[in-house]
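Every protein chain except one is present and positioned as in the full complex.
Now for subunit A:
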Amino acid sequence: MNATITAASRSGTGKRAVFKGLAGFGKLILLAYAVVTLYPLYWLFTSAFKTNQDFFANPYGLPKQWMAQNLVRAWDLGNMGRAMLNSAVVTVSAVILTILLSVLAGYVLSRFSFPLKKVVVVLFTVGLLIPIHSTLVPLFIMMKNMGLLDTYGALILPYTAFELPIAVFLSMAYMSSIPKEIEEAAMIDGSGWWGIFGRMILPLCTPIVATISILAFLRFWNDFSFALVFINTQALKTLPLSLSLFSDGFGTDYSLTMGAMAIAVLPTIVIYLILQEKIMKGMVAGSTKG
């Protein structure tokens, strides 16, 4: 659009109105595109509040009567409180573990030179390229032997392990930008490395810790593949997993399924609306590093 406007200003005032019209038309198309993108979500949230009859008679309009009790029924019947708790426990633990491990490793890799450092960096790079689904079978067998299947650990440990390459590279890059003089000053004071790291470096890392947390949170909260293979016990099922089973179990009760989905996506949508700039930047940084 920028290009059309500059073209318009070059070719005289007579044509300017035409180009302005074109620009307006372009905006209209973009707006339509945005609406089409958001439509499935609109449809989900309106359907979640309809009765089943209303859903079939009037699939695209607003609900005739807003049935908040769909959400309540879905919450109870689908055991969604439990699923949400499981997702929260697993996600929060794995996010904390990811931050601790990746910030420490990133600090070491950005500041010290030691034998095999190159090997470590190459290994993490390879880790970015390994398709997670090719590890499901061996991980399943390994965790079965370790007695980890059907525990929170069966999700927390692999989530963290697979998030580490991105998280380590992000924190490594960030810490390389912190001037070394900070540590030199502390060393004269006689602080050890742990003291320097804890008191000097860590407080400076808030922005990158925030980015890593957002990326990790979305990845873990939304994960389906690992939960599908490693969790079998009803009581330990995470939100995406119980949602997929919910739709099988209550297949024809559409308003109920829609209600469950609405509950499940609400937290991520709220977080997205609050933090969208940060999320967009973080996800892009994470994916281009990968």
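The criterion applied here is as follows: a residue touches a chain if its C-beta (ideal position, glycine included) is under 8 Å from a C-beta of that chain, and two chains touch if they have at least 3 such contacts; residues count from 1.
The rule is simple: contacts and distances are computed from a predicted model.
**Student:** One chain of this complex is not shown here; going by its UniProt record, which of these names is it: "YIEGIA protein", "Phenylacetate-CoA oxygenase subunit PaaJ", "Helix-turn-helix domain-containing protein" or "ABC transporter permease protein YurN"?
**Tutor:** For the chain missing from the view, the UniProt record says "ABC transporter permease protein YurN".
**Student:** Among the options A:V95, A:L109 or A:L236, which residue touches the chain absent from this view?
**Tutor:** Counting the whole complex, the residue in contact with the absent chain is A:L109.
**Student:** Among the options A:G21, A:P59 or A:P207, which residue touches the chain absent from this view?
**Tutor:** If we include the chain that is not displayed, A:P59 is the one touching it.
**Student:** In the whole complex, not just what's shown, which of A:L62, A:V137 or A:L204 touches the removed chain?
**Tutor:** A:V137
**Student:** Of A:S176, A:T233 or A:Q276, which one is in contact with the hidden chain?
**Tutor:** In the full complex, the listed residue that touches the missing chain is A:Q276.
**Student:** Can you list where subunit A touches the absent chain?
**Tutor:** 1-4, 6-7, 10, 26-27, 30-31, 33-34, 37-38, 40-41, 43-44, 55-56, 59-60, 100-102, 104-105, 107-109, 112, 114, 120, 123-124, 126-127, 129-142, 144, 157-158, 160-162, 164-165, 168, 187, 192-194, 197, 218, 221-222, 224-225, 228-229, 239-241, 243-244, 247, 254, 257, 261, 264-265, 268-269, 271-272, 276, 279-281, 283-284, 287-288, 290
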